[in-house]
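Left out: one protein chain. Kept in place: all the others.
Chain naming follows the written order as A, B, C and D, and within any one chain the residues start at number 1.
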Amino acid sequence: MEVKDLAFFVLAASAVWTGWRVFRVDSMVRASFSLMLSFIAVGLIMLLLAAPYIGIATVFMMAVEMMVMALFMVMFMMNPAGLNPMWMVHQHRLAAATGFITFAALTIAVLLSDLPGNPVDPAKPVIHDLGVELLGNSMLIFETAGITLLATMVGTVILSSRSGRYGPADEGSLPPPLTPGGRPAGRVPEDEE
Amino acid sequence: MAVSGLARLATSAPAAIYPVVGKDGLAAVEDLSLHPAVSLQPTPRHASVLLVSGEIRRGDHPALRRLHDQLPHPRATLWWRTTPAPGFPQAENVEGDVARAVELVWRQLMTGERRSEDNLLPDEPPAAWRGKGDHGQGGEGMMGGKPYGRPMAMTDEDQRDGLALDAYTACFGPFLSVLPPGLLLELTLQGDVVQSAKVLRAPFAQAVADEPLRRVARLLRPLGLAGAAERFQRTAAAQTGDLKILDRALRWSGALHAIPPGLGEIAGEDIRASLRRWWEQAQGIASPASLGDGRLVDLLPGLEWSEAILVANSFEYDRLLRLCPPDREDDGDQEDCS
Amino acid sequence: MSAAVPIIVLFYVLGVGAWLAAALDRAALKLMAGRPLAAATMAEPWRQGDLHLVRQRIWTERPDAMNWLLAPALYLILAAVGMSVVPFAPGFVVADLDAGIVLWGACEALTVVVVFLHGWSANAPLPLIGAYRYVAIGLSAMLLSMFVLIAAALPAESLAVSAIVESQASVWNVVRQPPGLLLFLMLGLSLTLRGPFDYADASDLAGGTSAEDSGPARAAWQAARLAMLVSVSAMTSAVFLGGYHGPWLPGPVWMLVKMAGVLAALVGATHMLARLPPARMLTLLWTVLLPLAFLVLALVGAEVLLWK
Amino acid sequence: MVDLAGILISSIAALATGLALQGFGLGGLSSEPQKTPYLGGSDPKVHAWQRYHVRYYSMTLLFIAFEMEMMFMYPWAVVFLEEGVKAMVEMGMFLAILSIGILYGWREGIFRWQ
Partner (left out) sequence: MTLAAVLIVSAALIGIGIYGALSQQSFVMLMMGLELMLNGVLLAVIGFWSFGLGGAPEGQLLAIVVMAVMAVEMAIGFALVVAVYRKRQADMTESLTTLRR
């Protein structure tokens, strides 16, 4: 058990440390992958908590998401590699205080409350149980997630893609007129009426 | 001790060459690449010997110096089919069997008999930055100044999707291994899409290097078919060989399908059609030469990097020279590149 | 102590396999180029590797030095961890995880990250372009491989690689889903930056992410690529070719034979197939190969239900 | 626990190998002209690190939404045989829903370079 505690301590420290580094490094690539390391540490803690599937899947999903995060960070941040050290924050003290108070309050709540004690049996087939749950009782959650993801996919494409239905989105994307040379078909924007 | 043992083993590896090809030097370098004792490298970082083959322009000397300095130690320079230009003190001229000369130099470098060449350029950063700026990194504010000696790229309009992100403008060449030798292009890239292109210097004329088989080989290399390309070159160099094997390699590799249709189209002939035509010519099927002319700089904008490289490698040399009239008014810019 | 034996074997196989892969690679290139094949081809990887090791390492202007140094080492870690879930004989495995193929998937995803970091670190244009376009293809190819791995897990009723191997005692997965094997080999090419899926270290970028690598940095990166190739071949043999199952020969020998076969196939594809422009490849992956992966999954599902 | 230790030891060994390989080589710092990025002899005007124009950003966004389905598919695969046709139908529905998104993206041309 000692080894397990030590592993937990090391992983927890690295999760918090890399999480903190996210807001302290200059390079956006390092920030993204620092966050990824935080997720990986949390995923490994989950392995220690007898959640083999969720733990490894967290690593898997977050590696992909943080890769995409890095692409966008570099794409939209000025000085993405941090060649000039920078400090782009506002209401810094307020934010730091809020963060710390949240941490303190949650910690006190954790220490004061009577936590439930019903540990998971290490021999329990947890992946199998999850599958049964997914196809049985929680079938609706599962299918709703499908619909949500579909909505997300369509939404991202609409928002991010330049080609609108009738041409580039940033140039008005007006539908063709119904009569030659007439007004564009469809609803007229309010401020042009 | 261990390192000297490694070095001894390494002497028997093929000599790593970065070729700098000048006027009429291409065919000789391509034939040299078939020799088992040498291996041509796409970047100076992988090479030990800088091999200058054929005469190069005076204007290209600064570029040559920079390439020389980009080789890791131990390194050496050999001049072949031309005499060393002034200003290259440690250069050595080769006559006769170049492969042996390269091998010898290579072995001497590895065993330490030959001293590695010193830098030709002064050991200075592109702009003085140490100790300047807000954090001693040479920059100012968020994007300003010259952090670590260079400014940062700035935003510019984009042709394709209207996201004005950073435009990377740089001179590519004159000895970039994926471009025809001597061609100096100023490209503005957004991501890997060419926004604008300028020819600053035309490629070198190559009198003898233009058999159809060699052209096919040059187009196969950027498609990742180094082996097949070498076989085409070998057949071209030997003037004889089994064309059936080549035909199979070409068809099975899917090279024709890997080239997007309509790419690099001049007068109705795109790269696919050129490749087909060259292959027919190589097989002895009469095929009319393409007469269409245009400008390389009009073909490149809007292309992705891989497509632009294909386009640049898809012309006969005499035709390529006609397609690359240097933009005269930009003479001033040439200084920026070297 | 006995737990250490599989680890030692793992590294032994990785090392010898990487050397074999490098020699095969040279041989395939020579075969395609029409050069004579000599026995010395087997020693060439050593010479080339040593050559890099005794030379200078160049750092570019203001590189991300930490990530440049770490990238090859991390790549090597992913190769080792990916292979650690593959059994070489019944019970002979470094880590018999319940979620083995999920771990392999995580290694695939992290490979994309590592290759990106390698290209990013040099602060040079050609590696940067290579890194970015690899992400597009690497992510998409990884998605496909997940579907075929899940299809392989269906008959085993488990995500553990050892269970998947056991489920192939009578019929190998390659019989159940031949296109699945092809899709997985494609992923292998993409993970190891080879041939038609070499968008990172490509020839049209003068070496792409490794264009600025010199000396030992180059040796380490190439070694890691080869180790990943071995890892991919081990996974392919275990998941699609029945792993250690086979007549006459002992199990581990079968495993090694199959791995060598997969290595040869991957190396051959490297030199025989042309690379599509990245945008065309992306479209192909999503519009042709992804539906194919769906189809494979559906067919395997139906087959498993009917012939259970 | 033994499995995890095995993976940990393998990782450390691989890390050590990867770093040790890079410990070889000639010593000495790179000189300033050596440090210039390779452009075929030209001197770059600006740093290569930039707000890089990723050409497939719509694809990546669609991808992270679509990829979530993996989280549901792995446990599904484990109980597939047990649950039989029910599992087949439910996952078929789920994938069919998500495929609509991919079809839509394809129609909008997001799998090309933007």
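Here is the rule we go by: a contact is a pair of C-beta atoms (placed from the backbone, for glycine too) under 8 Å apart; a residue touches a chain by one contact, two chains touch by 3 or more.
Remember, predicted model here, so these are calculated numbers, not experimental data.
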Which displayed chains the unshown chain touches: A, B, D
Full-complex contact with the absent chain, from B:Leu163, B:Leu184 or B:Ala249: B:Leu163
Hidden-chain contact residue, picked from the options A:Val29, A:Ile56, A:Met69 or A:Leu83: A:Met69
Which of D:Ile7, D:Val46, D:Ile64 or D:Leu95 contacts the chain that the document leaves out: D:Ile64
Footprint left on chain A by the chain that the document does not show: 4-5, 8, 12, 15-16, 19-20, 22-23, 28, 31-32, 35, 38-39, 42, 45-46, 48-51, 53-55, 57-58, 61, 65, 68-69, 72-73, 76-78, 88-92, 94-96, 98-100, 102-103, 106-107, 110-111, 115-121, 124, 126, 129-130, 132-134, 138, 141, 145, 148-149, 152-153, 155-160, 162, 169-170
Touch residues of chain B, complete complex, unshown partner: 155, 161-164
Footprint left on chain D by the chain that the document does not show: 57, 61-62, 64-65, 67-68, 71-72
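Quick note on the criterion: only the chains that are shown with their structure count from here on.
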Chain pair with more C-beta contacts, C-D versus A-D: C-D
Inter-chain centre distance, chain C versus chain D - centres from mean C-alpha coordinates, in Å: 14
For chain A, residues contacting two or more additional chains: 53, 57, 60, 64, 68, 71, 75, 78, 81, 83, 127, 162
In chain B, residues with contacts to at least two other chains: 3, 6, 43, 45, 70, 72-74, 125-126, 147-148, 150, 152, 160-161, 163, 165, 168, 170, 176-177, 191-192, 304
Contact set on chain B toward chain A in their complex: 133-135, 137, 139-145, 147-148, 152, 160-163, 165
Partner chain D, residues of chain B touching it in the complex: 3, 6, 43-45, 60, 62-67, 69-70, 72-74, 119-126, 147-148, 150-153, 155, 158, 160-161, 163, 165-166, 168-177, 179, 184, 190-193, 304, 336-338
Touching residues on chain C, where the partner in the complex is chain A: 62, 64, 67, 97-99, 102-103, 105-106, 109-110, 112-113, 116-117, 120, 123, 132, 135, 139, 142, 159
